[in-house]
Structure formats: C-alpha cells, structure tokens
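Of the protein chains in this complex, all but one are displayed in their positions.
Read from first to last, the chains carry the letters A and B; within each, the first residue is number 1.
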Amino acid sequence: MENIIECRNLTHYYGKRLIYDNLSFGVPRGRILGLLGKNGTGKTTTINILSGFLQPRSGECYILGEKIGNMNPLTRRKIGLLIEGHVQYQFMNIEQIERFYASFYPNWKREAYYELMSRLKVAPHQRINRMSCGQRSQVALGLILAQDPEVLVLDDFSLGLDPGYRRLFVDYMREYAKAEDKTVFLTSHIIQDMERLVDDCIVMDYGKILVQMPVNELLGKFRRYTAQVSEGFQLQNTDGIYNPSVIRQSMELFSMLPEAEVSARLSLQGVADVKVENVGLEDAFIGLTGKY
Amino acid sequence: MFKTSKIFFCLLLLFMMVWQLPACYNFFVAKSVDTPFTLYSGIAGEFASLKLDEDKKMHYRDASGKEYTEEQFDSILPTFYYRQLVTDGRFPDSIHGVAVTPRQVQMSNFNMRISPLDLNKPRLGIQQMLESMSGRVDLELPDDAFRITSEGMEFVEMETNTIDRDKSARFTQMMKQKGFQFPATYLSGNPTDRKEYDEGYVMLDATKKLFHVKQTVGRPYVRAIALPEDMTPKHLFITEFPSRKWLCFLTDTDGYLWVVERDSYAVRRTEIPSFIPEEQSMLIIGNMFDWTVKVNRGTEECYYAISAQDYTLIDSMAYQTPRYTIPGLSFTSTKDKFVKPRIVR
Partner (left out) sequence: MIKAIFYKEWIKTRWYILLALLVSLGFSAYAMLRISRVCSLKGAEHLWVVMMQRDAIFVELLQYVPLILGLVFALVQFVPEIHHRSFKLTLHLPMRATSALASMLSFGMLMMVLVCVPALMLMWAYLQSVLAPELYWHVLLSALPWYLAGMAAYLLTVWVALEPTWGRRLLNVVLGVLLLRIYFLAPAPEAYNDFLPLLAIITLCYSILSVLSLTRFRDGRQD
C-alpha cells in the first residue's frame, strides 16, 4: 500500500530538550490516522513539521511523494490544513473568505462550502472574528471541503468546540474522508472523538512511539486486569504489562498480551480472582501512557 | 532569496558597526583639545593669549611666555579691548605713533569667518538685491527676488509671483554690455536690511570673470573687476565692513586669500599661506593695523598676523590639536550641511 504521508527518522529538540528521536511512521492512502499523546509529547511538533512550519533537526517527511522542505507550491493545492483552534482570516466574512480561496484552487467546490454555511446561523456579512469557535470550525471545515484536497492535516480539531459541534465535525469528516477516499492525519486532545473518527492511531510518549496500529486491533487486544492483593504487593515480571498500580489492596494493570498468558503470570504470583475487561480508546490511552 | 536576505542582514550589521561604534567611542571617549584665545599684539610684537589654566585662574601670556595682568593685557591689545580702556580712562591718544580715537578703532575693526559649513550647503538659487542708494538712512528689503539663468537675470515680484520683464531686461542688458557671460557660476551677497550699507553682489560669470553688480536708484550698476592673469577665483565673500575699505575677499583655486579694495577695485593677494576653504575654517579678527588670522588645519590651529596696510605676513604660530577620534561611517559632517554616507576621521 502506498504511503501518502511518510516520515522517516524524525529527530527534534527544542533547545536541549529532546522531543523525539528517530521517529518514523507512514499513513497509507485512504486511512485516517490519529496522533495521540499527552501534552508536550510532540503532537503539535509533528503537525508543524508535516505542514512545513518547522524544520526538524534531522529526518525527512514526504507528502504525496514530495519532500516537505522543497515541495512544489502547487502540490499544496492537494493538502488541506486545519490550524489549531480553527484559525481562519478573522477579518473576512464568509463570502469574502470563499472568494479569496476560490482563486487558488482550480477544482474549488463552492456548493460544498455554501451548503455547510447555510446551516450556520450567521449573517453573510458577519466577520469571522465575531463568530463562536463552533461556527468558525464550520467555516474552516467548509473551506477544506471546497478545496477538496487529497490529504488533510488537522491540528487539534476539538479545541474550543462544545460536544455538539465536535460530534458534527467528526461525523462530517469521517463520512467525507471515507466517501472520497481521503487520507487524514490528525491530532486531538479529546480521545473519545478519535474513537469515532480514526482508523489507525499512534500513541506517543515522551521521546518515543508506544503503539502504532489500527484502532480496532488495539481495542481488540488491549485489556484491563483488576484484582485484590495484599497491601505492599509488588508485581514481578512486567514485560508486556503497562502501568501496573496498587492502591491500598486494589491492583490495576493493562496489557495487550493474550488473556491466558497474563492470567497465568498473575496466578504464579499468587493473585487470584482477576477481572479482565476490554476498554474504550480513552481508557486504552490512559492505560498505555499512565495517569501522570 | 533567503540567502540574499541573510547576506543583506549581515551587511546591515556590519554597516551598523562601522556607523555606530566609532560614533559612540568618539562621543564618550574622545575629547577635543582646548586652545587658548589668541590675538596678535602689535604693541608686544608677538601673539598674546589668555587661557583658563588648571588652577582655574585666567592666565595672560605672550608667545615668549611673559605673564601679564588683566589690565596689562587690555593695554597690549588696545584695538580689541578699546571699550574697556575707554571705560577705565586708559585709552591711548595714539597707537604705533598714529593718532586714534575710539570711534576710528570701532569703525575699522572687523570679524570675518570663512567656514566650510557656509560653502558646502544647498543653495536656493533665488535671492534679493537691495537698493544701495535709496536716499534713506535705513536699508529696506525689496519686494522682488532674482535668479540668474543662462539667459540673463530675472526679477520676480514676490507678491504676485510674476516676472518683472522690464527690470529683468534692464539688468540683463547692462550686464551683457559689460561683458558678463550668463549664467553666473558664483554669487556672494548679504541681502539683509540689518547692515550699514549695501554693495549688492559680487559674481563670477560663466568664464570665471569677476563682476560687481548692485542696484542704485533702481538702475543696474555693473562693474567688471580685472583680476591678475594667472589667478582663478573660486570663492567670493562680500565684506560690507563698517570701514568700507574692501568690497570683498576672495580665494583662488590655489587657496590664497585676496582682497578687492572698494574704491579702486584693486585686487591684492594677502600673504596668508594657502588653505582649503571647503575643509578648513578661517577666522579673521582685524583692526586698522593688523589682522589676526586663525586657520583650523585639522591637527593644527595656525595663527597668522597680517599687516592691514600691505597684507604682508608679520608673524605666525600654531597650536597642535591632535584628535583622538577613530574613523567611521557618518551621514553628517561638521564641514557641510549635506546628509550622505561618508567616512569621517
């Protein structure tokens, strides 16, 4: 399968602080990939590198086969970019901004934009800086739909949106990307939104990738184990175990290992009555990265 | 493009350094050297100076080091301090065997400053010519101004901003008749009503010939002034001193100072060693017997004593004025009134 987005051996530091070392990943055509990570793990850094607003220390990124640093400007017609906070030119109104962008894109889909705008309760001459964040997100989405790019890069699309708008955005985007075979790379700090939207996920921890796989596969394999133990219990042999913790007499741990293997390992250490459950993406994320 | 901008930025930083660093150094560190106030004393027969010394007291000395009291100093420079001498009742009946009155001294004293700043500056190209024989005691500013084009002289009525064709034709005709080749290449006049009398302008024509042009009773007065063969005039300085002895001073291309006497139009060279008026300033403090001439030659401040009778050199001396400034880029200069980048020392 051809990778529409391809990053190889990315290394980046802010000053002396390592963000990540030798990070590589790819997004195949038609897939929606979500980048998950706690604050400061380099989500925005990655988006900035992908959208050409940050020069990594080393490593290379390609979109549609072109290296990002010296991409043909016209290739950017095929890349839709959503900036964190749904930023758009604040000084324009919805008509002006449509007219502005239309002249840059030969395949501009004016109707797609106005169809979305017609559902917004805004006056045609209302400037974007007078709109709510939710309304702004619809304008930004409408512009991306009208641009009709092959690749979409969305930076924290849920920032500032109330649940209704978030759901609207997610559903719209999912339906659009699937129907038109678009490739999407996105980040969000609200994990529940991702669960409805993304095909694959990358979970990042400080300096490294913890997991990179399809969401279905992750949710199928990843389980939470809880049991009662005596106070002061310390788990041995933690290979393949994520974030084991004991609070008073309750033990909690996560693992992607087959259920039988984990249960066997626990009973060897004298832990009985182990409860096993599959979890949602948010719990899986916490299980993978820890609460701290 | 990025490379070009980076190079431009580096050049900018470099430019800032050669502009600002020497300027800062010269402003904070370099000090100018104070030279004492010096005049030639015909009575002492040498230069005399006064200076505030390090003991914070004023010291009066002559060039051979002899100290004077303040009163003695007044006496050896009687033409300069005549007012003090008159007040003290000490003004002499005669100086150098010549009977003098304070009034005569006052009338024959003059100061003349030739500064690069006055020569190197933008010129307006339009000026006024006063009536030099109005019959009134006080001079009056005219209601027109003139320019000199390659066609002739053009008077413009200021109130209406229109050309006075008759007057222009009168002057042009007269000047042509006297051999003036238009356009003028140099003009010197002092068009102000705050002076005792008016001599109009001295001008160089297109062929560097010297002319005296003024307006008397509304009519042009034009006089060609014969110059020595091998001399080419460069800068003209109309004098209009109370003594009425000279029409103007001028410098030639070799840097010598000449005088044009008012009544005879005789042109005579002074023995002041040559200087560069565009770069060096000259101050002349003159009286009926002698002139003290100060020329700033950069690292040297030269003094010359010149006879007021025959312009011969009587005496000379110099103060060293070493400068501790470092060269750098500057846009302005103490020697001109232009703004342009140049290296100054």
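Assume a residue touches a chain if its C-beta (ideal position, glycine included) is under 8 Å from a C-beta of that chain, and two chains touch if they have at least 3 such contacts.
Predicted, not measured: the structure shown is a model, and the values here were computed from it.
Chemist: Among B:161, B:207, B:264 or B:320, which residue is in contact with the omitted chain in the full complex?
Modeler: Checking the options B:161, B:207, B:264 or B:320, the one contacting the hidden chain is B:161.
Chemist: With the missing chain put back, one of B:191, B:277 or B:328 would touch it. Which one?
Modeler: Considering the complete complex, B:191 is the one touching the chain left out.
Chemist: In the whole complex, not just what's shown, which of B:37, B:197 or B:331 touches the removed chain?
Modeler: Candidates B:37, B:197 or B:331; residue touching the omitted chain: B:331.
Chemist: Among A:90, A:249 or A:267, which residue is in touch with the absent chain?
Modeler: Candidates A:90, A:249 or A:267; residue touching the omitted chain: A:90.
Chemist: Check the options A:18, A:54, A:190 or A:209 and report the residue that touches the missing chain.
Modeler: Going through A:18, A:54, A:190 or A:209 one by one, A:54 is the residue touching the chain not shown.
Chemist: Where does subunit B touch the missing chain, residue by residue?
Modeler: Residues touching the hidden chain, for subunit B, are 1-2, 4-6, 8-9, 12-13, 16, 19-20, 121-122, 124-128, 141, 143, 145, 147, 156, 158-161, 191-192, 331-332, 337-341.
Chemist: In the complete complex, the non-displayed chain touches which residues of subunit A?
Modeler: So the residues of subunit A touching the unseen chain are 14, 48, 51-55, 73-77, 79, 81, 83, 85, 87-92, 96, 99-100, 103-105.
Here is the rule we use: only the chains that are shown with their structure count from here on.
Chemist: Cα centroid separation between subunit A and subunit B, in whole Å?
Modeler: Measuring from centre to centre gives 82 Å for this pair.
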